[in-house]
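Excluded from the complex is one protein chain; the other protein chains are retained at their positions.
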Amino acid sequence: MNRFILSRLLFYIFIVTCWIGAIFLFLYTPLFIDMVRKREVINILAWPQVLDAQYLKDFEKKTGIKVNVSYFEYNEELLAKIKLVDQHGYDLIMPSDYAVKPLIEEGLLKKIDRTKLNFWNQLYPTLLGHYFDPYNDYTIPFYWTTIGLGIDRDYFNDLPTTSWSLIFDEQYAPKHIAVFDSSRELPLVAAQYLFGSIDGINEEKFLAIKELLIKQKSWVELYTDFRSEYILASKTCPVAMVFGSDLVKVMRKFDNIEFLIPQEGGFILIDSFAIPVVSKKDEVIYQFLNYLYDQKVLEKYVKKFDFFPPTKTVVMDGKFKKMSVPTKEMFNRLHFFKSVIPEAKLTDLWVTVKS
Amino acid sequence: MAKRITHYLLPCFVGFLYLFLYLPIIVLILFSFNKNAFTYQWTGFTFEWYHQLLKSSEIWSALHNSLLVASISVIFSISMGAIFVFFGTKVRQLLLLFYGSLTIPEIVLAVGMLSFFVVTQVPLGITALIAGHTLLGLGYVIPIIYIRFNELDTELIEASLDLGATQIQTFFKIVLPWLMPALFAASLLVFIISFDDFVISFFCTSAASQTLPIYIFSMIRAGEMPIVSALSAVLLFVSSLLVLLFSALQIKRIGFGR
Partner (left out) sequence: MKKITAIKSAFIREVSLIFSVPAVLWQILFFYLPLFILIYTSFFQSYLIFFNIMFVRVIVRSLVLAGGSAALCLLLAYPVAYFLALKVERGKNILLFLLTLPFWTNFLIQIFAWFFLLDRNGIINILLKKINLITEPLYLLNNQFSIFLVMVYCYLPFMIMPLYSILNKMDIALLEASMDLGATRWQTFKRVTLPLSITGIKTGVLLVFVPAFGEFVIPALVGGSKYMLVGSLITYYFLVVRDSKLGAAFTVVSGLTLLGCVVLFDRCCQLVSGKRKAR
């Protein structure tokens, strides 16, 4: 009798194990597909709407190399995905400036061989040599933008001030404004406004930032990273925190909208290409990069997306020239979003402000 | 007096409610033909956005992903569900296991699954989505099929078994045809739920293999209105057809009696 029960039990366990095996086989399928694919393609991890599928197709046609683009929405996501590097095998990634340093420190990036790139001298020197990669051993700047204020001139006949107080000070701020929905960026902007610098933020300063943001909430219409241009165009808010490059497409259509880098200083964001250390496809990667930075290709990008070009060979037209050429004097007034405040504090701050 | 109020007030109220339900949708469809991309003022009639819709490779790939995930989820949940209902419900308690997934907010399901996938290092993407949608599907399929199954005369099954058919033969020749309407209704339901699903997809896909709702969400967040309105209009049209189909089948079934 005991043997009977035992054999039945074993039988059940066998069936269950088979099914578990089948299910997990199914779940791990993408890994197998990746392993097969690896040999013929370049895998890129990029911000959405920065690399256009159409141009990648052109590259494929020209060279026969297939390019796969995956997207990520937060740099933390990039860091997480890169750590799983063995399984995913990305050949090219596009971290933002503040994400580069941790990547270099953890030894996840490969040094770039500049001799293989034919556009290095065309890059704006002001975009190179920044705090996160002083000799640009690991990164090549591709996408850059300034952060400032978008202003609706129909509302402000005379700008009362050219300072961040347009969004932070009760006296000057209109009743409805739009700011970034970002726990990293907004507090640093507040710090710049309050103290003129984002360095040396101690407990006292941190509390002041917190207070300011809580106070500011009463005249914030909405928090958004990407919709600010439309908000200005549709006249929902007369002032909004914007990315300069995003504002261009709206500025083309509406004359009343202007871009302003406030007097305390604006901010800058640089997204660069970097090569993960595990990638073994150097030849094709450099081929791809040379293709991407080629003057004609970049020009198409700039025209289509209203991009700030990273190289001197492409220039934006008319009134946007000033906005999109990174001069030394412009950079003097711009700051990076450095990771000066510990994550945990930022999280707490953000939750407090939002609730 | 009270009679007069309810006689006129109630229909009016119901009428307003129907208007409330349909107004946004109608406005959306109208404005998908608007030339203006930035504000909501009407500047002219155009098919431009529909053209862009057809050209956008991202939308096609998102559509492809959504369809793939939905179809496979339907296949998995229907087959597993039907087999379970026939074979497994002799042990009544097992049925209770499946009522959980619908009684919890979907976000809890989603983060749970995300944690599970991270712990087991399962790659997120289409397969993970299929797993999640199938789970949701099971929660709908099993009750629906079970109810229909209960209406089947158990004597028919016993008779078939007594006459020498094996379990499997009985299943295919007697039970399955009887369950067909329920299976069809359940498949349609699971397909639509999987296709429209947002929360689970949002957590388990991490922007690499997008489904259509995720793509729509990121477009809305980015403020890209016109293409989304065109896409919405198309989706509305398709779902109306599906609902029509579904209702017609229901009426047909009731019409033929049981």
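As written, the chains take the letters A and B, and residue 1 is the first residue of each chain.
As a working rule, contacts are C-beta pairs under 8 Å (C-beta built on N, C-alpha and C of every residue); 3 or more make two chains touch, one makes a residue touch a chain.
From a predicted model like this one, the values you see are computed outputs, not experimental measurements.
> Out of B:Leu54, B:Ile107 or B:Met180, which is the one that touches the chain we can't see?
Per the contact definition at the top, the residue touching the missing chain is B:Ile107.
> From the list B:Tyr8, B:Tyr22, B:Trp60 or B:Phe172, pick the residue that touches the absent chain.
B:Tyr22
> Where does subunit B touch the missing chain, residue by residue?
2-3, 6, 10-11, 13-14, 17-18, 20-25, 27-28, 31, 39-41, 76, 80-81, 83-84, 86-91, 94, 97-98, 100-101, 103-109, 111-116, 118-119, 131-132, 134-135, 138, 142, 161, 167, 192, 196, 198-199, 202-203, 213, 216-217, 220-221, 225, 228-229, 232, 235-236, 239-240, 242-244, 247, 251
> Which positions on subunit A touch the chain that was left off?
12, 15-16, 19-20, 23, 74, 76-77, 80, 176, 181, 183, 217, 220-224, 234-236, 343, 347, 350-352, 354-355
In the analysis below, only the chains that are shown with their structure count from here on.
> So, what's the distance in Å between the C-alpha centres of subunit B and subunit A?
34
> Which part of subunit A faces subunit B closely enough to touch in the complex?
23-24, 26-31, 34, 48-49, 53-54, 70-73, 77, 81, 84, 87-88, 224-227, 229-231, 233-235, 250, 253-254
> Spell out the part of subunit B that touches subunit A in their complex, as residue ranges.
It comes out as residues 38-40, 57-58, 120-123, 125-128, 130-131, 206-208, 210, 218, 221-223, 225.
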